[in-house]
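Would you mind keeping the following structure in view while I ask a few things?
The other protein chains are all here in position, but one chain of the complex has been omitted.
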Amino acid sequence: MSVETPGVQTPGVQTFTPQAFHRQAHDALGNPQIRANFRSAMDGLMGKRREAFADWELEALRELGASVRLRALAQLPTLLERLEANCQANGIRVHWAEDGEAACRLIRELCEARGAKAVIKGKSMVTEEMHLNAHLETAGIEALESDLGEYLVQLNDQTPSHIIMPAIHLNTDEIADVMHDKTGIPHTRDVDAMTAAARAQLRERFMAADVGITGVNFAVAETGTLCLVENEGNGRMTTTVPPVHIAVTGIEKVVEQLRDVAPLYALLTRSATGQHATTYLNMISGPRKSDEQGGPEEVHLVLVDNGRSAIYQDDELLDTLRCIRCGACMNHCPVYTRVGGHSYGTTYPGPIGSILMPHLMGLEATKDLPTASSLCGACGEVCPVKIPIPALLTRLRREAVGEGRGNVPGAGSKRTKTEAAAWKAWQWLATHPGAWRGAAGVAGKLGPLTPGKLGPWSDHRVAPKPARHSLHALVKRHRSTIEEES
Amino acid sequence: MSARETILGRLRRRLDGPLTPPVSDFSVMSGRGWSREERLRRFTAWITSVHGEVIHTPRADWTQALARVLADKGIRRLALGRAHPVAAEARAALAEAEVTLVDADRPVDAWREELFFRTEAGLTSTGGGVAETGSLWLWPTPDEPRLLSLVPPIHIAVLDAEAIEETLFDVMERHAWGQGMPTNALLISGPSKTADIEQTLAYGVHGPRELVVLLRH
Partner (left out) sequence: MTPIKCYPPKPPRVYLFGTCLVDLFFPEAGLDAIRLLEREGIAVVFPEDQTCCGQPAYTSGYQDEARAVAAAQLELFPEPWPIVVPSGSCGGMLRHHYPTLFAGTPLEAQAEAVAGRVYELTEFLVHVCHLTLEDRGEPETVAMHTSCSARREMGLAETGPALLAQLGQVTLVEQARAAECCGFGGTFAVRHPEVSAAMVEDKSRAIEAAGAERFVTSDCGCLMNIAGRLAHRDSEVEGEHIASYLWRRVGK
């Protein structure tokens, strides 16, 4: 079902895997530059989001956002058919792909049919999910990212470390080096100069591109409209300049009506970057008409399942599909803030990745992701469509140890005899109050003798010592004192 | 079985059974109750906050304001349409000016190089504005194609004060966008920008570096 197998990424690209979460997190924690970059970026984003919602009835808006997404999911097959019919009526050709591999093949064939050699890309996480660039390159088609962050990451032979700000792990100095080394511009730390250089480099590429490929933020069933949210204008370039535009989206991105876009857009921009609006909301409802002067001759929409219809089966897991990809959960996650995006080793990092990637890659490969959370609840608190992320993390932990419904790939793969036996022993003790009190008494007596080292805990903290007398014992003594006094 | 049938089949034969669509309460998106002055104030404040430039002008004199903008910014080559009253009035007013008027109402392929590398500004009309977010909305036409507001380094947009509505939701409802959309509709809030280099804002990364709104009263 999944194409997200480690190792199929572009050769030369720095590879991170979810299996190596601990090592990758260790490296990131030990890298002061990474730590500082993420901390300052996340602090800024959290502050901006807070300000952006200051004069809103945020709860009412989130409630609306959640209902828009749930309403779409509740009618998903019908809305996909309506989207398809209305897109086709608008002249957009619609294609369906069961998994990432099929989607890659389909997109390659569309490119080959046009004899395309050069593809320019707008930001699209779903194409990252299926490693589209690597696939196109094996067919001799060059795919160049045009979002500045994606472009920098691609130049640096890396993958994005954040779904909204792909190059957030790099600071100005590092970017200056990349721009100089890979594009040959004179070395400069001036952000305006680097931006201008990228503009000039990419303008040529927009004009030369045979095909433009983008993602979709919202696909409107009612009107057959594809909405793209962006600040740079590269999305507008990609969807307007080349003769062919291929939009790629997960099947869950559909909304019922055009009016549904208004609350989702308001939530997305404020949650993601604290903006009241992005520079552009680009709404595409077809290729150029015969009397129009510009715009693509062909527009294609590729609807990708890639594991989503499996998530869709389960009432609790379904909430995963509400996501509008704003990234607020990672911006507010104390774990993501410390280890950065690459540590997760998955296309979508942070809390949303930890509840989504196990479905795409299986729980065996991603077993450390659902536990990489203190369940502090910050993600669920800020989610603009009210996805109960902590509850879904807990659900996946259950699935991983084989105590869930068993309907997530790799269910039960994390269960070990030792750990299961330990919890059984704990259960026995906690359901035998006499034994519990006895154990507490023994622990108290041994308190001073218990080891000062307690595994990794005491590498950084003083190990706790059991109290001499448990609360049970203290209460007993307290009661008798009261009785004596009265 | 085709991928389409497989996917739709899986969605229809849902394990936990059919779902009931909830009803959405959109009241939070609308009914701001702002006066004309308040709409104008908010629009100006927001679009200015994202680096947009607003120039107020009496309706009758707007082409003089345009001429001043062109002179101040040293714009020598301005691309614009022909049929729309905004374009027609601008052409009439600028006929004697030292500005080369570049025709936008022709196939882009015919003047791509010129558009990308030699046009200094693009002039467009707008459908209206949004007070809450400081946004313009545009429905590009054959007369004013979509690249006119995107490719030149400066975008000059003409907006009438009475066309500023409260929210995006209001615009969509009042203009019945759900009944039919053009091939491309745009909401524009400021010039092109990026913060991809260490959260530092830079303008004009792919689209215009400057957005000038001629706000006609």
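As written, the chains take the letters A and B, and residue 1 is the first residue of each chain.
Assume a contact is a pair of C-beta atoms (placed from the backbone, for glycine too) under 8 Å apart; a residue touches a chain by one contact, two chains touch by 3 or more.
Treat the numbers as computed from the prediction; the structure is a model and nothing was measured.
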Going by the stated contact criterion, tell me the shown chains that border the hidden chain. A
Looking beyond the chains shown, say which of A:A74, A:A118, A:A196 or A:L429 touches the absent one. A:L429
Just the residue numbers, please: which parts of chain A touch the chain that's not shown? 22, 25-26, 29, 43, 59, 334-335, 338-339, 368, 371-378, 380-381, 391, 394, 397-401, 403-404, 414, 420, 423-424, 426-427, 429-431, 433, 436-437, 440, 443-444, 455-467, 469-475, 478
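As a working rule, only the chains that are shown with their structure count from here on.
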For the pair chain A and chain B, the C-alpha centroid-to-centroid distance in angstrom is 30
Across the complex, what residues on chain B touch chain A? 2-4, 6-8, 10-12, 14-16, 19-29, 46, 50, 104-108, 112, 116-117, 130, 132-135, 142, 145-147, 150, 167-169, 172-173, 177-178, 180-200, 202, 204-208
Chain B-touching residues of chain A, taken from the complex the two chains share: 37, 40-41, 44, 56-57, 60-61, 63-64, 67-68, 70-71, 73-77, 80-81, 90, 96-98, 102, 146-149, 152, 165-168, 170-172, 175, 191-192, 194-196, 198-199, 202-203, 207, 222-225, 231-234, 236-237, 240-241, 251, 257-263, 265-266, 273, 275-289, 291-295, 303, 305, 309-310, 312-315, 318, 407
